[in-house]
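Mind having a look at this structure? Questions to follow.
Each chain you see keeps its place in the complex, though not every chain is here.
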Amino acid sequence: MPRHTLSELARHVGGKVIGDDAVEIRGVASIEEAGPAEIAFLAHPRYRGYLATVRAGALIISRNIPIRSLPKAGKNFIQVAQPYVAFAKILQLFNPPPSYGGEVSSLAAIDPTAVLAERVTVFPQVYVGKGVRVQRGTVLFPGVFLGDGVEVGEDCVLHPRVTVREGCHIGNRVILHAGVVIGADGFGYAGEGRERVKIPQIGIVVIEDDVEIGANTTVDRATLGRTVIGRGTKVDNLVQIAHNVIVGQHSVIAAQAGIAGSTKIGNEVVLAGQVGVVNHVEIGDKAKIGPQSGIPRSVPPGALLSAGLEAQPHQQWLRVMTLLPRLPKLWGAVQRLEAKMARLVSREARGKKSHARRQRDL
Amino acid sequence: MPRHTLSELARHVGGKVIGDDAVEIRGVASIEEAGPAEIAFLAHPRYRGYLATVRAGALIISRNIPIRSLPKAGKNFIQVAQPYVAFAKILQLFNPPPSYGGEVSSLAAIDPTAVLAERVTVFPQVYVGKGVRVQRGTVLFPGVFLGDGVEVGEDCVLHPRVTVREGCHIGNRVILHAGVVIGADGFGYAGEGRERVKIPQIGIVVIEDDVEIGANTTVDRATLGRTVIGRGTKVDNLVQIAHNVIVGQHSVIAAQAGIAGSTKIGNEVVLAGQVGVVNHVEIGDKAKIGPQSGIPRSVPPGALLSAGLEAQPHQQWLRVMTLLPRLPKLWGAVQRLEAKMARLVSREARGKKSHARRQRDL
């Protein structure tokens, strides 16, 4: 179990100790549960109420919290510019990724033409196809399938039951969570009805370095060429990424979002949960799309879009839904009213004038 | 094959026989397909038309159907308060869960430190990690993965290719359908863009007793602490439950719903299909949320909310969608019209009065 003094931790995250530098910390816990040997994280000023009762040995806080507001009695703090990042780094320090023994199970099925570098760990029930290459430090959990010709980089973790189909490339330090499917056939057919013909999907998927992909997410292989998930991009669970999609670098795609074929997602884009993006469009760099939004056309860089509908009380919603299709009619009614009103007002004005004239004429 | 007389079945479900008590029933079938040795279920008065042609040996019906409306000729009935519950119980009686032999396959990979209680059935291709404990009567189908330190209770069924990651706890009588992933890392990062840092997810998932989770659903482990699915809750296929979510007891979550991080779902809540709930909110006990609803804030107990949009003819919908963003403008136009109208009407009233005055003055 690692132990660190508060001053060591502060140095690690570029922060400043307020209180006792020498207090020894052995782990991280939530603010509700942390004990005297643990450090916790005060995410937001509104949790400041907890300061009175918290039992944590120390707290990570933001520079935005004025020091004079911190209670004196026996509390210790690390104050940093980005407390959430500091929390993540301290959590990493106390919870280093598990190291695996570099053993290759005799209960795995590994083609003799596959090349596994040193310190690759292969659990039982793994399947490794012809000509596969896996670089050093990578871990293949039980049930991982690597199709013929797959390449996997260094220090990757492929969790249980991950499938990487033939020819796909996985970069370095990639994490694929359980049940992920990389390189299934794209959904492509030509023709209609009973004349429909399957379009062979002969491209691949390229997952660049430092990508993490959530459980049961699917990334389809390209028809021709490549489907790409760019460096540093993070994809949540149950996401669908169709054939020939290109996702840029350092983007974030939340759970159950879906991206249709050949669409390009820029760098540092954020797609919230259950977003749907149609095929053949582009989402510009740093665009942020709110939950459940439908994206039927390209989005410029930096756009902040929303479309989710907030749920309403059921009876009210039924009335709204009955009226919504009549919106064009309502719009027409208002336009007619505006025209009539304008005529009335102008006739009234003329009427007054003529009345005034008549008055004057009298 | 079990056989039961109609009177035995009626006793089993607390119902009353109308017709021949002694008729022997050997199974349950749909009302369209049931033959003379089978019992069927008349779900709703509107299916009463079937009574003329149904070949079933007996029918389960509601107390709400007046007896005099039932045809005389050779039909037998069990009349109960809750026919759907009676149907379920009789179906259970004729289709008891399969019993497994309690064999542990030599083709499974089981760590020597794992403890399997008596009558645990382990199929080939199962992986059981270090220190795992599995209680009696539980069945692990092919391809199940139990990470180090996992605990599984009594009489659970883990279907093929279920993954339970390290340290997670599964209660008693839990059913996990094929492809379920319990305890993948929550989707947590601090910082933006290329500075983004993974937050280690060191908590666990706790699945309480009598929970059932549908195929390919994912339940993420907590960052710190626990993600919880409460006793008796039923979760459908392809649902996403994020880190630190707490779902209460006896709730129902339909297919493809998604619940974002740290949200609390109460007891006996119903989420319909494709609902999305944002992070850090609370859904009160017995709230019911309609299909495809977005839930951007907390919902009080007992609320009945909807937000799904009914699909419209495409051209009409395009017109509505063009006008919807102009709703604020429309609203403004109506308010201006109301103001003008009020002025017109009051001027008209004054005009009449002054006219009347003039008339009187004449």
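The chains carry the letters A and B, assigned in the order they are written, with residues numbered from 1 in each.
As a convention for this text, a residue touches a chain if its C-beta (ideal position, glycine included) is under 8 Å from a C-beta of that chain, and two chains touch if they have at least 3 such contacts.
Because the structure is a prediction, the values reported are computed rather than measured.
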{"item": "With 2 chains placed, the number the full structure-file assembly comprises", "value": "3"}
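The rule is simple: only the chains that are shown with their structure count from here on.
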{"item": "Centre-to-centre distance between chain B and chain A (centres being mean Cα positions), rounded to whole Å", "value": "25"}
{"item": "Chain A - residues contacting chain B, complex", "value": "28-30, 33, 82, 84-85, 87-89, 91-92, 95, 97, 105, 107, 123-125, 141-143, 159-161, 175, 177-179, 212, 214-216, 232, 234, 236-238, 249-250, 252, 254-256, 267-268, 273-274, 291-292, 308-314, 317-318, 321, 324-325, 327-328, 330-331, 334, 337-338, 341, 344-345, 348"}
{"item": "Residues on chain B engaged by chain A in the complex (per definition of touch)", "value": "109, 125, 127, 143, 145, 161, 163, 165, 179, 181, 184-185, 187-200, 202, 216, 218, 220, 224-225, 238, 240, 242, 256, 258, 260, 274, 276, 278, 289-290, 292-297, 299, 303-307, 309-310, 312, 316-317, 319-320, 323-324, 326-327, 330, 333-334, 337, 340-341, 344, 347"}
